[in-house]
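Here it is, the structure in full.
Not every chain is included here, but those present sit where they belong.
Chain nomenclature is as follows: A and B, assigned in order of appearance, with residue numbering initiated at 1 for each chain independently.
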Amino acid sequence: MSKISDLKTVMDRIKDGNVIMIGGFLAVGTPEGFVDAIVEKGTRNLTVIGNDTGFLDKGIGKLVVSKQIKKAIVSHVGTNAETGRQMNAKEMDVELVPQGTLAERIRAGGGGLGGILTPTGVGTIAEEGKQKMIINNKEYVLELPIRAEIALIKAYKADKKGNLVFRATSRNFNPLMAMAADYVAVEAENIVEVGEIDPDEVMMPGVFVDAIVLAKQPAIDEVKGGA
Amino acid sequence: MNSREIIARRVGQEFKNGNLVNLGIGMPTMVANYVPEGVEVTFQSENGIVGMGPVPPKGQEDPDISNAGGQPVTILPGGAYFDSCFSFMVIRGGRLDITVLGGLQVDEKGNLANWMVPGKIVPGMGGAMDLTVGAKKVIIAMEHCAKDGSPKILKKCTLPLTAKEEVDLIVTEKAVIQVTKEGFLLKELGPGVTVDEVKKATGAELIVSPELKEMEI
């Protein structure tokens, strides 16, 4: 059962008002082809979960500029002035979450946990409205799981069953998000046959993946030192 | 030597052999250039890399290898990549020796504010809240005063906090100040700086160390 799909099939799943996770860290490891296709499609009122809102012309930032995001749940927006403008003008809602907490909340959503207790954010705005608990004389904030309807992630290599390999720091949030959504679409730089990825090399088993789309631009293997 | 270089040089002296170190975006990143000779430290960045090497020569950047500021970096032999969740397990889990961050305000309880100015600029906390809570030693590397000359080292922070009572050491171009239970301890002076000058530029009481000396940088 091959999971190879195409951009149109993936885009057909994305509707106005969806909650979408998008991988990447300051646009490193962001599935730019998927982002461009959403911009083109013009889907509106999206809730987007990601590490940051990228740049005006790169990463999640393109969806900010095109005003398709109703709410962003991210750890950082400082590299995209338009996010700040829309946030101040109350055109977009931004929930800022400490980066490690964001990662753990996505993981909890993916792993069926009801939440995690983290020391991060104690005594700051980040704890506001949240339950706090003292465990072994130390204060922790209870952080709740996040899931999405759709996760759009980027991989370096995928086999046709959806087993994924990420590369260098483009891994970041991608494997976490692949676990935490009802429908997971992967933009892969390389697609290989089943059996070509060693079982110990797999970073995300295909059981979490629903659709694989070959990235538009071919992998620049001269730059990346070969597959 | 300009202020930034003084600060970066002095912070580098805090590194001990074998330390695992995280450098924040901006000025803290400069510290990588001033690790004392004979000291071997390992740099990690919260986007998922340990064993980070220097910025690559122009034209040899790899789009998949960057630091938490999004800048191209390299990886040294013996380095490793991992996902964001794992990255913060390293940070919160007790294996990160030092984090060096910039600051907007630090107060005498060791509170830090460095992620937003309400109504003006709200970049977000990124990984700073996790780094301050997780690292064994939190060093704030910043200019002693704000651009308008107002003090950033205060009795009590007025901006929203990044972390409560986590700062261990402040390094500025004017002074090295340790956060102690008794308050700020002035341990070292910047090149040519007097105690009075530091006191004037600081918005909190300073305990002058009996061993006060000038930075040896």
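By our rule, contacts are C-beta pairs under 8 Å (C-beta built on N, C-alpha and C of every residue); 3 or more make two chains touch, one makes a residue touch a chain.
None of the values given here were measured: they were computed from a predicted structure.
Beyond the single copies displayed, the complex in its entirety has a chain composition of A x2, B x2.
Please note the rule applied: only the chains that are shown with their structure count from here on.
Note on chain placement: the centre of subunit A and the centre of subunit B lie 29 Å apart, centres being C-alpha means.
Those residues of subunit B that touch subunit A in the complex are listed here as 45-49, 62-70, 75, 81-85, 87-88, 91-92, 111, 119, 121-130, 133-134, 160-165. Put simply, subunit A touches subunit B in their complex at residues 25-29, 51-52, 74-79, 84, 87-88, 94, 96, 98-104, 106-107, 118-126, 156, 166-176, 220, 223-225.
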